[in-house]
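Structure first, commentary second.
Note that one protein chain is taken out, while the other chains of the complex remain in position.
Residue numbering begins at 1 within each chain, and the chains themselves are lettered A, B and C in the order written.
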Amino acid sequence: MAQLSDAVLFEYLHIEIVGYIHRCADENEKDHCIAKLESLGFRVGQSLVERFTRESTRFKDELDTMKFICKDFWNSVYRKQIDNLRTNHQGVYVLQDNKFRFLTQISNGKQYMDVAPKFLAFPCGMIRGALANLGVNSVVTAEVSAMPACKFQIQIQRT
Amino acid sequence: MESEDEEELVSSDDNEKLCDRSDTAYVTNHLALPASCRILVRNGTCLYYTEWNRKTHLSMSKDEEFKLMYGMIFSIKSFVSRISPYDLKDGFLNFKTSKYKLHFYETPSGLKLVMNTDLTAGNIRDVLHQIYSNIYVEYIVKNPMCELGVPIKSELFKTKLDDYIRGLSVFPMKLS
Amino acid sequence: MSRQSSRAPDPRKVNGELFTLTYGALVAQLLKDYEDDDEVNRQLEKMGYNIGVRLIEDFLARSNVSRCNDFRETADQIAKVAFKMYLGVTPVVSNWSAAGDEFSLLIENNPLTDFVELPDGHTDLNYSNLLCGALKGAMEMVQMEVDVKFVQDQLKGDNITELRLKFIRRLEDAVPAGED
Partner (left out) sequence: MAVCVAVIAKENYPLFIKTIPTDNELKFYYTVHTSLDVVEEKISSVGKNTNDMRELYLGLLYPTEDYKVYGYVTNTKVKFVIIMESSNTNLRDNEIRSMFRKLHGAYSDMLCNPFYTPGENITSRSFEEVVLAMMQQD
């Protein structure tokens, strides 16, 4: 699978950022690292979505926005679409990616499972940042049971 | 050509072995009826060793074998370049004994791939390049959990390498 | 869903922007973490180095180039192949030293600094210092020790961005144990 070479540069940068954030933190600051990565992703998501939606018409509703994240946003960032989108119609959306790009090179199963969260914090932040800029406040978490598949759960905050 | 011909080696049940030395880096594979494959890095560390049809093993430890291998490659390389009338970019490609062929591929970054095969194998430089670019780079270099220059532990890499070798048409059904 | 097509931007451009934006977020974070330009420069170089040692393998795998004969050939590979491949720009190689061991890469539009407007009071910050580290790391893996630094930077008002590379020495293979 040939990838764009500049896409590769982004991947290496992401790996190094994860490494950097964890290098300069203590063992007991793991949550802090995750939060930091998440906030970096948030800022990137905010900017990206502003650019991605410049040419499109206005979104109809929340579901329309979610579909945009699953299709266009995902495709632009990860070169593929989300494989499955589910919702309970009460503000929870679950996005499943069967081959999440940041995990495909790490493992095909359970090996290195413990490190998966490190590499999902930035992507979670990107989703949250993109949605926030589109006017949808949410909490985004990720769950992995066997790499490289990954589920992102988006919980809409209505206040 | 059967790998049983390699009578100077001793039999083993192990299909895959990881080298545990960390001061030498290299990997070898025997191919085309590959017997083994190993990947070494510049300082001589064996990063990875695996074998397929190799039926016999030397009466020495893997450790010693890797050391010998690196020493030999180092010597051949320097000998070959010394007697060459031109500046050799690729170094040496392979050598043959009456029983097996040893193929060598080195990247400009000093990663060395060594693969032993039976005598039927032609030029498998491309195979070695593919292992480097599609498997090593893809699943080791791009895997943040794999430190470069230390023995490879990634299961994904092992699987991909094994799948690739077994999928090669040059290898008949003999790989067990 | 009549508007699908209009929402799909050029993937190449997007990937470049993704990198640029992520890098920007990182630099902004580093400035918050250290509040000292020199320390941020050091961190960026270190991170660049780590990226360089991996990226070179990707580069070699993709380009299938063999070892360079001399430093001039190396300069061309960096500018015309590597920069083009990963950053989409082709710097001009110029200002060779008499000894042929030093040259400059002149970059017209550094993609790392698209969108960037430096806040006041950061005259010592080399925003794109990651590039220095990446070049150092990559070159070291092909057995060349080089020194890389920024001489000019458009971000600071210079007419061009200039990176200076100096060849230090060639690194050799380890001699096997027990042989000299």
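In this text, a residue touches a chain if its C-beta (ideal position, glycine included) is under 8 Å from a C-beta of that chain, and two chains touch if they have at least 3 such contacts.
This one's a predicted model, so the numbers in the text were calculated from it and none came from an experiment.
*Asks:* So there's a chain missing from this view; which of the remaining chains does it actually touch?
*Replies:* Within the full complex, the chain not displayed touches A, C.
*Asks:* Since one chain has been left out of the picture, which residues of chain A touch it in the full complex?
*Replies:* Chain A touches the missing chain through residues 43, 46-47, 49-51, 53-54, 56-60, 133-135.
*Asks:* For the chain that got dropped from the picture, name the residues of chain C it touches.
*Replies:* So the residues of chain C touching the unseen chain are 17, 20-21, 24-25, 27-28, 114-119.
Quick note on the criterion: only the chains that are shown with their structure count from here on.
*Asks:* Report the inter-chain centroid distance for chain B and chain C in whole angstrom, where each centroid is the mean of the CA atoms.
*Replies:* The separation of the two C-alpha centroids amounts to 33 Å.
*Asks:* Please report how many Å separate the Cα centroid of chain A from that of chain C, as a whole number.
*Replies:* Here the centre of chain C sits 27 Å away from the centre of chain A.
*Asks:* Determine the centre-to-centre distance between chain A and chain B, using the mean Cα coordinates as centres, and give it in whole Å.
*Replies:* The separation of the two C-alpha centroids amounts to 38 Å.
*Asks:* On chain B, where are the residues touching two or more other chains?
*Replies:* Answer for chain B, listing residues that touch two or more other chains: 142.
*Asks:* Please set out, as single numbers or ranges, the residues of chain C touching at least two other chains.
*Replies:* If we look for residues of chain C contacting two or more partner chains, we find 54, 58, 62.
*Asks:* Chain B touches which residues of chain A in the complex?
*Replies:* Touching chain B: residues 8, 11-12, 15, 18-19, 105-109, 111-112, 115, 119 of chain A.
*Asks:* Spell out the residues on chain C that touch chain A in their complex, using ranges where they run on.
*Replies:* 1, 3-4, 6-9, 11-12, 14-19, 21-23, 25-26, 28-29, 33, 43, 47, 50-51, 54-55, 58, 62, 85-88
*Asks:* Under the definition above, what is the set of chain B residues touching chain A in their complex?
*Replies:* For this pair, the touching residues of chain B are 138-139, 142-145, 154-156, 159.
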